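Following this message is one structure expressed as structure tokens.
Every protein chain but one is kept in place in this view of the complex.
First chain written, first letter: the chains are A and B, and each begins at residue 1.
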């Protein structure tokens, strides 16, 4: 981006990018606006845009009907827990694959990715029966483990591609200096891979946060996250757009805010090895 | 280069992940395999452990099977098409110098943070709904007859919903690739008077090919199993029943776990064929 760009060009690009950006964002914006309308205004013809009596009644109605803080906590614990657990397991594996590649490394990597192809509903009964047999239905630990396993291939893949970007000479040098494997990973490798690890964490928190099949079918009360919370608002009797919008905003706001703060990280780090 | 010592250490370090995934894959898979040869219908309290290949024959010979495969391909293909074309465009656009670049980027990637259930609900009720949806107002405002998207263009509607969610993902990966583009090479081409189209065709596109492959691979893995978007919008009606949804219907709606398990195994096999095909391409890419 060394070139100087004329202001005129910049204005054109700005206009174009903002148009498409707002177009992409519009459904979320519309949901946001609707969540502050009354049910009548939500379906008004012609639609009302910004100038209406903003009301919080939908939020309080949703709040009254359900235990939002609990669902939020469960979502956070499950998403963050499964991601961190996945990282702990995946870092050594990815390290080994990247720096000590064997004959079958690539095959193992591809095989891991292929485990993601199991259609969830196909293994519903086996998994429910297993969970029941272990007595862990409706526990956070079950969801942490299940979501960790679902996303582990992606985590390993992402970390592997980041680690491969790190020049081997640096590791050689640290080995010459007599660093042990452990300190090599902690003091040399990790700092260099940190941006990669961070974006891996971010992406997997998002994926785990949004998982809506197992999180509903394996929970009842104690571990039910925001996906289950949404399932209770999806089509009640009567007019419901405004309340649905409020519930939706409550479900996506936390992750949206996290995304807001971390977008630079995501923009830089989400490569899956696509960049050489 | 690697010593014997580090090789065995490496094996130990890979072990937990491999072991866990093996367990994760094998136990449910073996149980599914076992059920797929059984007459297991919980609502009838029927469990007969071995009925041979009956379930497979039934699943494969049912008229819904081929149409479900077709729908799956149509849907995945449509979404990939939109997200790749749109993603390349958005990535190039977001790379330009502009005012408020950071905010625009957030606006563009925001849909990726929305739960599939939520986005399906929002699109279905607040946009596609023929009586109260925003598109209907738009049509009326333009003096047209409101269009019932979900029954008249059902696959397209679902493709739109899912593409909206995955376009940010494609954009992000392609944007990182665009940023690594050699700008001097581009400038030189521009100096030489190469038109924008051929600059794109001969410099930008080849540079992005690797990223595009990665997008296709990762997205396909996720898209083969889309469920919530179909469940919420059409419930599988109007020819939107994918293979995953067909398996769902057999297992949960019909409560024929044996038949559904056979369908699940078939889906795994088909998905893996697609995957092996894709991975060959990516695997080659990984080598260089």
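Quick note on the criterion: contacts are C-beta pairs under 8 Å (C-beta built on N, C-alpha and C of every residue); 3 or more make two chains touch, one makes a residue touch a chain.
The rule is simple: contacts and distances are computed from a predicted model.
For the chain that's not shown, choose its UniProt protein name out of "Cytochrome bc1 complex cytochrome c subunit", "Thiolase family protein", "Putative ABC transporter-binding protein" or "YCII-related domain-containing protein".
Of the names offered in "Cytochrome bc1 complex cytochrome c subunit", "Thiolase family protein", "Putative ABC transporter-binding protein" or "YCII-related domain-containing protein", the one UniProt assigns to the missing chain is "Putative ABC transporter-binding protein".
Considering the complete complex, identify which of A:124, A:171, A:226 or A:270 is in touch with the unshown chain.
In the full complex, the listed residue that touches the missing chain is A:124.
Among A:112, A:145 or A:216, which one touches the chain that has been omitted from the display?
Result: among the candidates, A:216 touches the missing chain.
So one chain is hidden, and I want to know which residue out of A:54, A:187 or A:261 touches that hidden chain in the complete assembly.
In the complete complex, the chain left out is touched by residue A:261.
Out of A:80, A:166, A:179 or A:256, point to the residue that touches the absent chain in the complete complex.
Once the missing chain is taken into account, the touching residue is A:80.
In the full complex, which residues of subunit A touch the absent chain?
39, 43, 65-66, 70, 73-74, 76-77, 80-81, 84, 124-125, 128-129, 132, 137-138, 140, 194-195, 198, 201-202, 216-217, 220-222, 224, 228, 231-240, 258, 261-262, 265
Would you write out the residues of subunit B that touch the absent chain, in ascending order?
Residues of subunit B in contact with the hidden chain: 41-45, 58, 62-64, 129-132, 145-146, 148, 150-152, 231, 234-239, 241, 249-250, 252-256, 259.
Please note the rule applied: only the chains that are shown with their structure count from here on.
In angstrom, rounded to a whole number, how far apart do the mean CA points of subunit A and subunit B lie?
Whole-Å distance between the two chain centres: 15.
Hey, which residues of subunit B end up touching subunit A in the complex?
Residues of subunit B touching subunit A: 1-2, 6-7, 9-11, 13-14, 16-18, 20-21, 24-25, 27-29, 31-32, 35, 40, 90, 93-94, 96-119, 121-123, 125-127, 132, 134, 137, 141, 164, 167-169, 172-173, 175-177, 180, 183, 187, 210-211, 213-215, 217-218, 221, 224-225, 227-228, 232, 243-244, 247-248, 251-252, 257, 260-261, 263-265, 267-268, 271-272, 275-276, 279, 283, 286.
So in the complex, which bits of subunit A are touching subunit B?
1-3, 5, 9-11, 13-14, 16-18, 20-22, 24-25, 27-28, 30-31, 34, 43, 45-47, 89-90, 92-93, 95-97, 99-100, 102, 106, 108, 110, 112-127, 129-130, 149, 152-154, 156, 168, 181, 206, 209-210, 212-213, 226-227, 230-231, 234, 241, 244-245, 248, 251-252, 255-256, 258-260, 263-264, 266-276
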